[in-house]
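Yeah, one chain of the complex is gone here, protein chain that is, but the others are all in their spots.
Showing chain A:
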Amino acid sequence: MKDSLVLLDRILAHPDSRCWFLAWNPSGTLLASCGGDRSVRIWGTEGDSWICKSVLCEGHQRTVRKVAWSPCGNYLASASFDATTCIWKKKEDDFECVTTLEGHENEVKSVAWAPSGNLLATCSRDKSVWVWEVDEEDEYECVSVLNSHTQDVKHVVWHPSQELLASASYDDTVKLYREEEDDWVCCATLEGHESTVWSLAFDPSGQRLASCSDDRTVRIWHQYLPGNEQGVACSGSDPSWKCVCTLSGFHSRTIYDIAWCQLTGALATACGDDAIRVFEEDPGSDPQQPTFSLMAHLPQAHSQDVNCVAWNPKERGLLASCSDDGELAFWKYQRPEGL
């Protein structure tokens, strides 16, 4: 199990503070990290090693919690506890803050770009999810404020191909939103977790959503369209989502992040027990009742809680992780032989 996840490199990315999140750019050549030191760092390779190409430290007054690249790779958004979201434009080797999105009442917890590149979503401890539209002149406009959650919203993520937004909250639920006649509405609420849902990831097809929680489980939700063969009831024209698998007993503490590899389908988790785990769906398992097996378990991947795991979008098996100890690590995952 240990051999299937091999350490390639380890860097002290955010000295004396937490490294909270990582994001690969769409071409897989750059990795953005952010942390408690209020900075965003951009990492790239020089030969065989990873070096810091840029430090973006003037953008925020407090912890930067998440970063997200635009689908074109020219912009980076950073979400901060200072209640703002900065939009950075890439200019050759450097980045310039072109806009600061304000409006949330307190800490912004997450930011995500829609696959079209025209929409951005943010969420906050103020319990709301905001949807922003971007035009060709880099002008941002808030088009919807969604107040469906009853508590702190921890994470937002867009569907890989549809304009469907998902959010995870301290209220133990996952909610889905879509556009309906010029406004955004909550079209589904996924209940089942017994504590805060920290993160979400869609599978490559977008038919499934994985969620991870403080309740130490991962849940896999499957989308059922109206008129589906399995006879799962739908309300009107909205798809239904059903929990088809729960992975419990694998994690001994809160699971802070989950990442679904768009190239291989492997599922990686970041846990408060300092470990990284990788799961894969068993070949031939029933799509309505899938089973997943633990393929790699690396205890002490970091010396403290692992906050984020991120699969490289172009290089199979390349996984990045970061921790409360301020470190960033790169791993090579190889599916174990004979399994």
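We take it that a residue touches a chain if its C-beta (ideal position, glycine included) is under 8 Å from a C-beta of that chain, and two chains touch if they have at least 3 such contacts; residues count from 1.
Note that in this section contacts and distances are computed from a predicted model.
The UniProt record for the undisplayed chain lists the protein name "Cytosolic iron-sulfur assembly component 2B", from the options "60S ribosomal protein L35a", "Auxin-responsive protein", "Septin" or "Cytosolic iron-sulfur assembly component 2B". Among A:Asp126, A:Asp214 or A:Glu280, only A:Asp214 touches the chain that is left out of the view.
Looking at A:Ser39, A:Thr63 or A:Ser144, the residue that reaches the missing chain in the full complex is A:Thr63.
Within the set A:Ser49, A:Ser195 or A:Gln288, the residue that contacts the chain not displayed is A:Ser195. Considering the whole complex, the residue from A:Asp152, A:Glu179 or A:Asp238 that touches the absent chain is A:Asp152. For chain A, the residues touching the chain absent from view are 18, 36, 62-63, 65, 81, 107, 109, 125, 152, 154, 170, 195-196, 214, 253-254, 272, 303-305, 324-325.
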